[in-house]
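Single-structure report; data block below.
All protein chains but one are shown in place.
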Amino acid sequence: MSKLIFEQSRQGRSAAAQCPHTASYSPSIPSHLLRQDTPLLPEVSELQVVRHYTHLSQQNFSIDTHFYPLGSCTMKYNPRGVHRLAALEGFLKRHPLSLDEASQGFMACAYELQELLKEVTGMKAVSLTPMAGAQGEFAGVAMIRAYHASRQDMLRDEMLVPDAAHGTNPATAAQCGYRVREVSTDSNGNVAIEALRAAVGPHTAGIMLTNPSTLGVFEQHIQEIADIVHEAGGLLYYDGANLNAILGKVLPSQMGFDVMHMNLHKTFATPHGGGGPGGGPVAVNDRLIPFLPIPRVTKRGDTYHWLTAEDCPHSIGRLSAFMGNAGILLRAYMYARLLGKEGMQRVAEFATLNANYLLARLKQAGFTLAYPNRRATHEFIVTLKNEAKTLTIHALDVAKRLLDYHMHAPTMYFPLLVPECLLIEPTETECKETLDAFVDAMVQIIEEARHHPTLLKDAPHHLPVRRLDEVKAARELNLVYRAKFNDDVS
Amino acid sequence: MPFIPHTEQDIKEMLAVIGETSIEALFDEIDDHLKIKKPLSLPPQLTEMELSRFMQERAQKDLAGLCYIGAGAYEHHIPAAVFDIASRGEWMTAYTPYQAEASQGTLQLLFEYQTMMSSLMSLDSSNASLYDGASALAEAILMAVRLSKQNQLSRIFIPRTVHPHYRDVVRAITQQQGIELVEVPYDVKTGQISVTELKTLAKEGMTALVIPQPNFFGILEEVDLLTDWAHAAKAKVIAVVNPMAMALLKPPGQWGTMGADIACGEGQPLGVPLASGGPYYGFLCCKQEWIRQLPGRVVGRTIDLSGKPGFVLTLQAREQHIRRAKATSNICTNQGWLVTASVIYMSLLGPNGLRQAALTSHHHTSLLRESLATIKGVRIPFQAPFFHELVVQFDLPVDVVLTELMRYHIQAGFNLRKTYPELGEALLICVTETKSPDDLQVLAKSLCDVLKKCVAVVSAADHSGSQ
Partner (left out) sequence: MNSVPKALKYSKTHEWVREEEDLITVGITDHAQCMLGDLVYIELPDIEVTLEAGQECAVVESVKAAADIYSPISGEVVEINESLLDNPQLVNEDPYGKGWLFRLRPFENDLAGLLSADAYSKQVASEAH
């Protein structure tokens, strides 16, 4: 590791150009409310800061530097132009509580984004405020709850979730006060219809579904599922994590969904930022419009206005202090404008072409597919269960070795249903040569597993650190720098 | 096609490998009637050049002069290096550091962040960020409820001096779990939490007390007294604070005898632009003993195979991808990129620079307070220590005053009419280090002009306007 910024600190040093000239002021605040000690922030020069964080950045894999086929995360190219334009002074300086007359530029973009998202989902209204997919899920499930409550339908206390679902689905349902009931999956990766029939009833508030599912296949019984759940009085929630697979091809509304979220940082190419920010707008059909979270933007004549609590008395309320991740909304809006009508229809097509090409090539190279009878959607699963038996290597070892080949590993060990799995999502923005190089690397790694298994077991070898001890990290928690304590370790 | 690299030749070769003749065939598992038949009604493709011109026109509309609005989002100077470095692709286009060995940059930065933020709060631990200040407060409350599971009761005291939008968010998120929120009134003379009312309300039990510092009015609360009182009543103390102010003010971990249990708030003042309200980031810190109930990602230091130090995500068994329905929170994606900017900002300012930025903001607010106090028709209702915001009252409608000041290219503050109607025509004004003493004189003079003019216009009414 690099020296911590604190270890570069020298008392009395500063990036002086950044300090206001106020040494002589004394605060008009009673001393018992003032801080007496000095917080542990580094005392370093501006150059030291720039060099340290430039250097640290170089220890990351990223889309800009590496192929990043992380399944379910849609790591596609994030257009630079969009990033630069979101930082125009008018956008950066606009205070979230500025008056409407000083906000028409931003509000126009937000309004048009709402309209665009309605069009690509087939839904009737959109709220942009959720700040990531999980918060979009929260909004959606809270709306389902509010809907049932508005009909005095108070018995519904169960949310159905397929066993292959993202962990956020059951966690969200629980956070909304629902009991979670899991529904099993059949051998083709579809929801087991009989299990679903057995699970629904007067307690069913709804079902949360991803389609294509986390197993990388399109849910073929989607309409039957919609009918079963609707007949039982429940609503259908669409987890838009995999929207990239159907963008421009299939409308979630057409599949029978009542409410959904989108992940702008996946489908609409906003940067993932080392863990965030995301954007998780929610879209609904007619019956859920009154419950959408606020604020939303509306247009009257030529001007844009906020819809707030007074306009939407049944809203589930506010989910962020202001307007969610506004800068992400701007980026997603601009991405949609760069794609336009023509480009939007191509997203799913080329994401699917790339995934099926990669699937076909890996299959030809001898890898085992989790669902060999199914098409890939925008992603697919390879299982290394055979290699685990014959070569005693694990998905983890292959993933770590891929890093040595300068490729980010696919998602591993998710979904939990498939043993030793790698969930691979190339996205539409990768060219054929990159996909070919990935196949070559995978083939080479299996070859290494036959002859030099330690190359995998001890991988990675060519990164700033070798394989890290997660067990030690969890048993001996060391979460902040303390001068003395940490010197013993290094 | 934008961002799609495929040539006709590529497509042909790839389809041949798959064994199909058209891309459409790859969708044959989807029922035909589910597919979109008619073209989507979307605007046509723009080139980057066309988009630039279009967006510049839009951004231009939102340039509205000097901004004195605070109310939870604060304009501070952001050194050029902050976003020059944070916008490097290696920071911006990486994802959650699941593959630790390929993410040491992000992980080390987050470890440095956890250190800086917990030290700023004077608490033991910090997570790696939540969405924003308001949702962080909601998570802090859910955390306090989990920590108090033994007492059947979930009664959270949240003063009216907490940001009204934060209270809205807390309500939206916690009402799903049947948590009772008790609003505590404020003292009309000081703008601080009313201790008398608090004591009366607490007789029926209290799980946790939320203490803002500074509060929404910019006023400082008597944090030592409140913390000790809440702990004596066996309640947890949740601090919701402006992190920049903590370079100057007593931090939550040092409040009263025991210190606050949890501290949370909005990270935006530390190097994140106003940008229409986001993306910002929420922070959440706690005492070590509560760490198992902390939601969100946490980074820990460990060693690699050869004994070299390195960093990993840790304590993951609390999180949704493992614990599913029993996770501490459903949060997955957080606000990592803003934390990156914030760490660079805090490193550039250092302990002294951050204190000076806070102190200058406070000092300039004092200057403005003095000069506004002399203007006829302006009243300052709260007499108590403050940080960098102040409430002023007018005899004239605030919305008229605000609209008039826009002509002087001044956004004078946040109108309190809707959220605190009992304060009458009241405005919340914020001053940071970005406003020079000259700017403040311009504001005072413009306000003077506007008030005179408006009094003349609204002459039908009788305005005493006495101070």
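A and B are the chain letters, set down in written order, and residue numbers restart from 1 in every chain.
The working rule: contacts are C-beta pairs under 8 Å (C-beta built on N, C-alpha and C of every residue); 3 or more make two chains touch, one makes a residue touch a chain.
Predicted, not measured: the structure shown is a model, and the values here were computed from it.
**Q** If the full complex is used, which shown chains touch the chain that is missing here?
**A** When the entire complex is considered, the left-out chain reaches A, B.
**Q** Consider the whole complex, including the chain that is not shown, and state which of A:A16, A:A365 or A:V471 touches that chain.
**A** Reading the full complex, the residue touching the unseen chain is A:V471.
**Q** Would you mind spotting which of B:S52, B:Q175, B:Q316 or B:T403 touches the chain that isn't drawn?
**A** That would be B:Q316, which touches the missing chain.
**Q** What chain B residues would touch the chain not displayed?
**A** Those residues of chain B that touch the unshown chain are 292, 314, 316-317, 322-323, 326.
**Q** Mind pulling the chain A residues that touch the left-out chain?
**A** Chain A touches the chain not shown through residues 413, 470-471, 473-475.
Heads up, the rule we're going with is that only the chains that are shown with their structure count from here on.
**Q** Taking the mean of the C-alpha atoms as each chain's centre, how many Å separate chain A from chain B?
**A** One centre to the other, that is 21 Å.
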